[in-house]
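Missing here is one protein chain; the remaining ones are kept as they sit in the complex.
Letters A, B and C mark the chains as written, and numbering starts fresh at 1 in each.
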Amino acid sequence: MSLDATGAREISLTIPVAPDMEIVATAQAAAVGEFIEMPRDKIDEVKLALVEACINAFEHAHARDGRVHLTFRVGREGDAREFLEVEVLDQGRGFDQTAIETPSAEKTFSGRQKRGWGLQIIRSLMDSVAISSSEGGTRILMRKYK
Amino acid sequence: MSLDATGAREISLTIPVAPDMEIVATAQAAAVGEFIEMPRDKIDEVKLALVEACINAFEHAHARDGRVHLTFRVGREGDAREFLEVEVLDQGRGFDQTAIETPSAEKTFSGRQKRGWGLQIIRSLMDSVAISSSEGGTRILMRKYK
Amino acid sequence: MSEVCRVAAERRGDVAILSTDGYINNQGGEEIARQAYSHLESGARALVLNLEKTRIVNSIGISILIEVLEKVMDRKGKLAFCGLTPTIDKTFRIMGLAQYAAIYPTESEAVRAVSSP
Partner (left out) sequence: MSEVCRVAAERRGDVAILSTDGYINNQGGEEIARQAYSHLESGARALVLNLEKTRIVNSIGISILIEVLEKVMDRKGKLAFCGLTPTIDKTFRIMGLAQYAAIYPTESEAVRAVSSP
């Protein structure tokens, strides 16, 4: 394996805030996933998590540079399974995580509040997720084991 | 079209100098090509040109940052056809283009000089190619019309 | 992977079968909704959504599918999904769609299930 999570070896991708660019970005997740021979269904999960993170940045961040920055790393924790890590970073206005209400099927089906599932989907589909957000922007670091 | 060649809207990809990373990069070319509905065979030509430019950077450049930087842009010249532009940049030692001998099938088949086809393939497969190289590095800018 | 989600429709009696091809985002979701509502207007009582050729549905797309489902339930109609990839199936379960709509592996099973006896 010639790509690792030590920082030196990583693939970075910058996309403009523009319709459908999230799908163009999923191609990179798929290519890196295939590179480590991650099963197709797991790659699909990474792709959807990445899509959700990108459309959040597109919709909510108002990034000062009009871009979303992605970094892909593969690594292995000790002797554990290999993983694919995706970082999605925007230089936007950030948000207060404590103010985000957890969505539920009940709320979704009873009322007008159908949105609000993006972060929940990301957490459910990935094996670990770390979000840091401030006035400088938002960074989502998510990892999926092979 | 939400992606253009004016500079603001572009996709950039940075890959490490490592085996097979050129193939990971072709996924991005394919995704951007599909985005503008470029026919599959033309996308294949862009992919191979990109592969040749990347392996040149891997083999010959000795990039100081250990990376190759790619930028993808789509645009349209006046009312002309849409194009996909790929820039491959390395911060390596550069080369003297006047010193590069043009390859030929005769030389390839008669002797021991089987290599030396990369730049020729790039020029043959792309619609336009501009190479600039100095001690600071090499930049190949290539364009393919849809 | 094309950006445009194509939606093909087929009508069998009072069952409308909509088959998607490609990424379901807001536009894709809205196209499905448009076709679904037009079938409901013209007398369809049940909808089958065949997502066999779709590998990604984003959360905005799903929220529109939920609106379609609610409209169908309001009219006492039926809606069934089929051809879901494991990831889409998982996402539908996360969002609770699976509690309200039936999910079948194949189109024929879905059509059989929603057809009037």
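Just so it is clear, a contact is a pair of C-beta atoms (placed from the backbone, for glycine too) under 8 Å apart; a residue touches a chain by one contact, two chains touch by 3 or more.
Remember, it's a predicted structure, so these values are computed and weren't measured experimentally.
In the complete complex, the hidden chain is touched by one of B:10, B:52 or B:87, namely B:52. For the chain missing from the display, the contacting residue among A:37, A:96 or A:135 is A:37, taking the whole complex into account. The chain not shown here is touched by just one of B:12, B:26 or B:71, and that residue is B:26. Between the chain not shown and the residues B:31, B:61, B:125 or B:141, the one that touches is B:125. Where chain B meets the chain that is not shown, the touching residues are 20, 22-23, 26-27, 41, 44-45, 47-48, 51-52, 55, 103-106, 108-109, 114-115, 117-118, 120-121, 124-125.
Note that only the chains that are shown with their structure count from here on.
Averaging C-alpha coordinates per chain places the centre of chain B 42 Å away from that of chain C.
Note: centroid distance chain A to chain C, computed from Cα atoms, is 26 Å. Within chain C, contacts with two or more other chains are made by residues 1, 3. The set of chain B residues that touch two or more partner chains comprises 31, 35.
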